[in-house]
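I have a structure here, written as structure tokens, and I will follow up with some questions on it.
Removed from the display is one protein chain of the complex; every other protein chain stays in position.
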Amino acid sequence: MTSDGDRVLRDDRFRRAVLCELARRFYAQGWASGTGGGVALHDHASDGSPARILMAPSGVQKELLLPEDLFVLDAQGTVLEQPAGLKLSACAPLFMHAFTKRGAGAVIHSHSRHAMAATLISGATFRITHLEMIKGIAGHGYHDVLEIPILENTAHECDLADALGAAIDAYPRTVAVLVRRHGVYVWGRSWQEAKTHAECLHYLFAAAVEMRKLGVDAGAIPDEGVM
Amino acid sequence: MTSDGDRVLRDDRFRRAVLCELARRFYAQGWASGTGGGVALHDHASDGSPARILMAPSGVQKELLLPEDLFVLDAQGTVLEQPAGLKLSACAPLFMHAFTKRGAGAVIHSHSRHAMAATLISGATFRITHLEMIKGIAGHGYHDVLEIPILENTAHECDLADALGAAIDAYPRTVAVLVRRHGVYVWGRSWQEAKTHAECLHYLFAAAVEMRKLGVDAGAIPDEGVM
Amino acid sequence: MTSDGDRVLRDDRFRRAVLCELARRFYAQGWASGTGGGVALHDHASDGSPARILMAPSGVQKELLLPEDLFVLDAQGTVLEQPAGLKLSACAPLFMHAFTKRGAGAVIHSHSRHAMAATLISGATFRITHLEMIKGIAGHGYHDVLEIPILENTAHECDLADALGAAIDAYPRTVAVLVRRHGVYVWGRSWQEAKTHAECLHYLFAAAVEMRKLGVDAGAIPDEGVM
Partner (left out) sequence: MTSDGDRVLRDDRFRRAVLCELARRFYAQGWASGTGGGVALHDHASDGSPARILMAPSGVQKELLLPEDLFVLDAQGTVLEQPAGLKLSACAPLFMHAFTKRGAGAVIHSHSRHAMAATLISGATFRITHLEMIKGIAGHGYHDVLEIPILENTAHECDLADALGAAIDAYPRTVAVLVRRHGVYVWGRSWQEAKTHAECLHYLFAAAVEMRKLGVDAGAIPDEGVM
């Protein structure tokens, strides 16, 4: 009933294995196909040394990652360990903004079609309100308007870093930043919270697209009980 | 061919393991993402003591539940066992209404996007008729109009309890209550029946949304053989 | 790499196990949720005795079937073995028509939403042409119009038997019969062919619904190369 992957996630001590198992599950959900997407999370610093960051490499099949494939960075984003033959993700500076500006414990980058489509039906921000799953986003209630900033995409991922940092500053309540026609960066204090945020947001992105097809404005406060 | 999870469900003696396996399968179907959704079921009372209720805790990843994570309640909803560090689900009073008012053996709470979307295209109730899968709902035939009451959602889940109790009273044939922009509560005399009801209802919710897109009114009696 | 289920299907000697493994896979594809759907196939008659038919029982969770849960019927549909506490499927007389009128080696009954939706956009028959997957249906080429008769659904499944028999007679090339707002019966000379037919048909049902949404008439011969 319990798989090896379940055990790794519950145990939570072996962070390299946790990251690989998360990558496998994110791939299975369509967040990391075609070597896209990524994930980074804090490793334990049990000996009192500063926290280190584990990061999936660039351009590899995320569902086949092994613990030895991961980059290790310090809290300033300096690479401490570089697996042979692998390239640091171009997302690294973007991930670092969430770690340093928000004290994130984990950051997920998803290429989900739902995230991408949500940016096609949105202006400067993605807005949605009055859906139960909004409550899964830290600091938000059912009646709130959840607002996620959207960056315009660039040719090179690294060129998004400044804009992402600025969006994080401009939207102090946000736990994510969308990139138009690209995907989303999501974080949380722990990987569990980052995963919960990512699952809730992907639900909300898909819901907004479905609502558009049904002629319902996801960002508008509904007249309850009236159809 | 037969997984450990299959064995647990067929054997059906180890109710804590059954609940965890069901939670894992409901997560895989999109009913419990982002720590949402829930499930509760009767434990055996082999020694003649009153039946006890097992309930998944609040705010945890439902696909990673362990048997020791479950709350135990008595038939009146009083907590008998509280797993360390976990919180009772806010759904508990809603689950209890199905147990006490309907003699349910199991209750499933789903955050499925299909259930949510079904409430967007419905008024005070969800209505559907002339679909074979309606026959999977206890007491209903193919030609019946299946009618599921819809509650307006509230900021806090516990505030739904009275309305859910009233809806159960007002719709004596219903095996489920929808919550607008939120999800659905479904029950059955056993977990097998609750699961069957939940699978049939999610099929019907999705079918109704698809029918809307195809310009077919799910709640209207069709002119058979005429297109 | 190879699961126990894969081995059972490749080996193909243990027909009860084959049927259970197929049922599990059909459930996973949405053909048999809510205890719906079914499957029946020929058992070997290695001792020269007449072929026997194995059939999944009614009203049980198809993904949890065990080899001992199956009914055994003779070539005329008479029940030879009845598993304790289980009920013969109401589909039995429908399955028998495919076995006797067509010499089928296996019959699949699916409640897929795609099959159901295909009947909502069709008249007396489902018609589709100029799709590569049509070639997966025995006796059909790419340029053919594949035509599947559609029965009007009845309150009780057994009341469909005569109409299904008549449709099989009226459409000598068909390998399937749809039932409006219900699902589809599909067969083949072996379970492999029945499964291939079922996979191709479900693809075509879904394709026709998608084409409708894109404003393309699935039953019409396209102007090739012109958009």
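So that you can tell them apart, the chains are marked A, B and C in the order they are listed, and the count of residues begins at 1 in each.
Heads up, the rule we're going with is that a contact is a pair of C-beta atoms (placed from the backbone, for glycine too) under 8 Å apart; a residue touches a chain by one contact, two chains touch by 3 or more.
Just so we're clear, the structure is a prediction, and the values are computed from it rather than from any experiment.
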Shown chains that the omitted chain touches within the full complex: A, C
Residue among C:R24, C:H42 or C:K195 touching the omitted chain: C:K195
Candidates A:M116, A:M133 or A:L146 - the one touching the absent chain: A:M116
Among A:A17, A:A56, A:L131 or A:A167, the residue in touch with the chain that has been omitted: A:A17
Contact partner of the left-out chain, one of A:G165, A:G183 or A:G219: A:G183
Those residues of chain C which, in the complete complex, touch the missing chain: 1-2, 6, 9-10, 130-133, 136, 141-143, 192, 195-197, 199-200, 202-203, 206-207, 210-211, 213-214, 216, 222, 224-225, 227
Residues from chain A at the interface with the omitted partner, ascending: 3-5, 8, 17, 20-21, 24, 33-36, 61, 63-64, 66, 111, 113, 116-117, 120-124, 152-155, 179-183, 209, 212-213
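Throughout what follows, only the chains that are shown with their structure count from here on.
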Separation of chain A from chain B, taking each centre as the mean of its C-alpha atoms, in whole Å: 30
Chain centre separation (chain A, chain C; CA means) in Å: 42
Multi-chain contact sites of chain A, meaning residues that touch two or more partners: none
